[in-house]
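Here it is: the structure, laid out below.
A single protein chain has been omitted; all remaining protein chains appear in their positions.
Going in written order, the chains are labelled A and B, and every chain counts its residues from 1.
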Amino acid sequence: MGVPGDDVAEAVVDHVKGAVAAQSHGQTVVHVPRDAWREAVRFLKEDQQFTQCSDITAVDQLLRPDRPVPAGVDRERFEVVANLLSHPRNRRIRLITQVPDGGEVESLFELFSGTELPEREVYDLLGVRFAGHPDLVRLLMPDDWEGHPLRKDDAPARVPVQFKEAQRPR
Amino acid sequence: MGLEGINQSFLTTRLEDLVKWARRNSVWPATFGLACCAIEMMATGAAHYDLSRFGMEVFRASPRQADLMIVAGRVSQKMAPVLRQIYDQMVEPKWVISMGVCASSGGMFNNYAIVQGVDQVVPVDVYVPGCPPGPETLMHGILTLHEKIRSGHILRRPGEGAGIRIEEPVSRPA
Partner (left out) sequence: MTLTPRDLVLGPDEWPESDETMVVNLGPQHPSTHGVLRVVLELEGETVLRAKPVIGYLHTGMEKTGEQLTYVQGPTNTTRMDYAAPLFNELVFSMAVERLLDLELPPRATWIRMMMCELNRVASHLLFLATNGMDLGAISMMLYGWRERELVLAFFEKVTGLRMNHNYIRPGGVAADLPPGWEQDVEEICEVVPRGVAEYDELLTENPIWLERTVGIGVITTEQALSLGASGPILRSTGMPWDLRKAQPYLAYDQVDFDVIYTENGDTFDRYRIRLHEIAESLKIVRQCLEKMPDGDSRIQDRKVTPPPRARIDESMEALIHHFKIFTEGFKVPPGETYVAVENPRGELGCYLVSDGSGRPYRMHIRGASFYNLQTLSTMVQGGLVADGIAIISSIDPIMGDVDR
């Protein structure tokens, strides 16, 4: 199943076995299997002129095990999302891959050195590991923090408000 | 000998007033701008809302040379030890203004990442509410601090804890 009229989506689906293309509010999204992640990005960078990786992020879909996905995609807990931008062709494409809890995805650092910090952030806040990343340590939380706060079953999004009495006179 | 040897009597009242006048008219803030409140703090120090009329335009980078720490912005878990270290490096007498709601109570971010009020880390003298507080609000907070200095004791007496005790109510503008 491809996106009508989108040659890049068709090229990716042809090149990467198991890739499924879809449309999301006018944007092309290609779901690629986890082991073809780096290859799909390499293909887009070198053959399809996608010059910049705009964004790497991930979503913890723990509370949505029945979310709608295109046919041929097996749901896992995490979805790692890469948004790529092509300056010469002036278009974007989004790649999504499904990663189970404790699983790994290949790092895109060799292809785009600007993925260093975003991959660290995803590891820090969600716990998804990136194989081949040169420095996969915590980025935003203190080094001795335990847990991955952005996960749905980790830190509470709201701590109870503490009411403190003003001391006067001190 | 220093100020510890002064016995409080009518002879030394004028001296105390002199010391307090000198202290409150040249409070030098330490640069501790963290987030959005820092922009408003810089605006307060700039030409339109001038802090220089209070003798405070010199923001000292070194905490050793500063009297006042204006904690301007949200304090995250990683920043809290740094905050405490800077506070400890400051020399007495020192004061802390907690600027903005994030510094006073965690603000709108009551989640895992923000310390819910900087008074969990350092003792605070004046809380300035606002998100961010405009320069006029910050100035009101600074003037409140000056009033606190003016009407407090010049020394901490044993048993009174950190901070300066106010004897009379803080005057409010009519």
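Please note the rule applied: a contact is a pair of C-beta atoms (placed from the backbone, for glycine too) under 8 Å apart; a residue touches a chain by one contact, two chains touch by 3 or more.
Nothing here was measured: the structure is a model prediction, and the numbers come from that model.
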Selected residue (touches chain absent from view) among A:R34, A:R75, A:R92 or A:R129: A:R92
Positions on chain A contacted by the hidden chain, ascending: 24-27, 29, 51-55, 57, 59-60, 63-64, 67-68, 81, 83, 85, 87, 90, 92, 94, 112-118, 125, 138-142, 149-150, 155, 157-158
Contact set of chain B toward the excluded chain (per top definition): 31-36, 38-40, 42-43, 46-48, 59, 61, 63, 73-74, 76-79, 82, 86, 108-109, 111-114, 131-132, 134
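Definition applied: only the chains that are shown with their structure count from here on.
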Interfacial residue positions of chain B with respect to chain A in the complex: 77-78, 105-106, 110-113, 116-117, 119, 160-166
In the complex with chain B, residue positions of chain A that touch it: 140-142, 145, 149, 155-162, 164, 168-170
